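Of the protein chains in this complex, all but one are displayed in their positions.
Right after this comes chain A.
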Amino acid sequence: MFRIRGRRSATIVATVAALAALTACGAKTDDSSSASAAGATIDTSGSSIKVGLLNSLSGTMAISEVTVRDSLKLAIEEINAGGGVLGKQIEPVSEDGASDWPTFAEKSQKLISQDKVAAVFGCWTSASRKAVKPVFEKNKSLLFYPVQYEGLEQSPYIFYTGATTNQQIVPGLDYLKAQGKTSLYLVGSDYVFPRTANKIIKAYAEANGMKVLGEDYAPLGSTEFSTIANKVKAAGASAIFNTLNGDSNVAFFKEYKSAGLTAEKMPVVSVSIAEEEVKSIGTQYLAGQLTAWNYYQTTEGAANEKFVKAYKAKYGADKPTSDPMEAAYTSVYLWKAMVEKAGSFDVEKVKAAAAAGGITYDAPEGKVTVDGPTQHIYKTARIGKVGDDGLIKEVWNSGEPIKPDPYLKGYSWATGLS
């Protein structure tokens, strides 16, 4: 019989570890495009115009991105029912990014050069956006990105319809400060968004007399939070700022509760937990906690009532609507407004129409305006509290839409961040 002993078994274990690491990392991103520099050709022949929908329909991000795809489709259906854009019906071409960043780049190239789409809507994680950015820039084609992100980016070929940091994180901090919270503990997943966000939070705290008592990162997908919960408890901060992503939130909030912490004693402000996530983490763990977004299902207004009603009618009464879904829905209408103003589907003309200003839309979150120079949109910041029914109720808003400032140029404490 073959026996494995000692050093040999150690070697084998090392091999095992290496194998695991290999599958975990995946490949490095590369745009792998072979585009002409002349700009994308858009197929405007025929009675319909194609647009691309690029979302992860499989893999770890599917849970979130499928809801975005659904709201994009809803918007397209509504526009088509109302006569389409420039007399043409919109024909969506759906591609699966498969939660894999190189796939995103590959599929966006396919949508641009093969389907000759007028614009692409989609992406969720910053990693996928960073992967497709060079593809859109090289092909001079348009991407509408619907998710809040870490800012410090402004591609000429991307329209950002989610919040940048000064429309979400900074108002969240303003709210905590107004509530008399003087110290923070930062908990986040270990990747680009939380690390960049925390850099901004620390700069803010320093300038505003708040203390950051600790900062901890857990690997994406990590489920071991007992030590972090103990550290948070021992530090005794007056609030926690949570930039954890995905399932780690489940484990974190379970340990948080086990450690005897409560929303009254040490509230958690989360920036990646929307209605859908509340449902999957479990309301009993989240009731009373705070979130920072620009839209909730409960946001008041006729436009939102119409959106929520239409969404539930199409996809089921138990399906909640969330901020990224709303931003995706809005992005299609904004594109329509730009195209109609330009009188053409041509990318440069559409961009010029947006740059000239005055592109607005009565979105479910309230009236939004495209900011020409940054290609972001004016958004109202809203702090919400998770209720016992799993819905998020607004407890504070910024009163008026905040001008997007992706590089935080308007904040003196933020110099040196970018």
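We adopt the following convention: a residue touches a chain if its C-beta (ideal position, glycine included) is under 8 Å from a C-beta of that chain, and two chains touch if they have at least 3 such contacts; residues count from 1.
In this section, contacts and distances are computed from a predicted model.
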item	value
Among "Acetone carboxylase subunit gamma", "Dihydroxyacetone kinase", "Urea ABC transporter permease subunit UrtB" or "Hydrogenase-4 component E", the UniProt name of the subunit that does not appear here	"Urea ABC transporter permease subunit UrtB"
Options A:A259, A:A274 or A:V370, residue touching the unrepresented chain	A:A259
Listed residues A:K130, A:K231 or A:K403, member touching the removed chain	A:K231
Residue of A:D43, A:E78, A:D190 or A:E394 touching the missing chain in the full complex	A:D190
Touching residues (missing chain, whole complex) on chain A	1-7, 9-10, 12-13, 15-17, 19-20, 23-24, 58-60, 62-63, 99, 190, 216-219, 221-224, 226-228, 230-231, 234, 246-247, 250-251, 254-255, 257-260, 280-282, 284
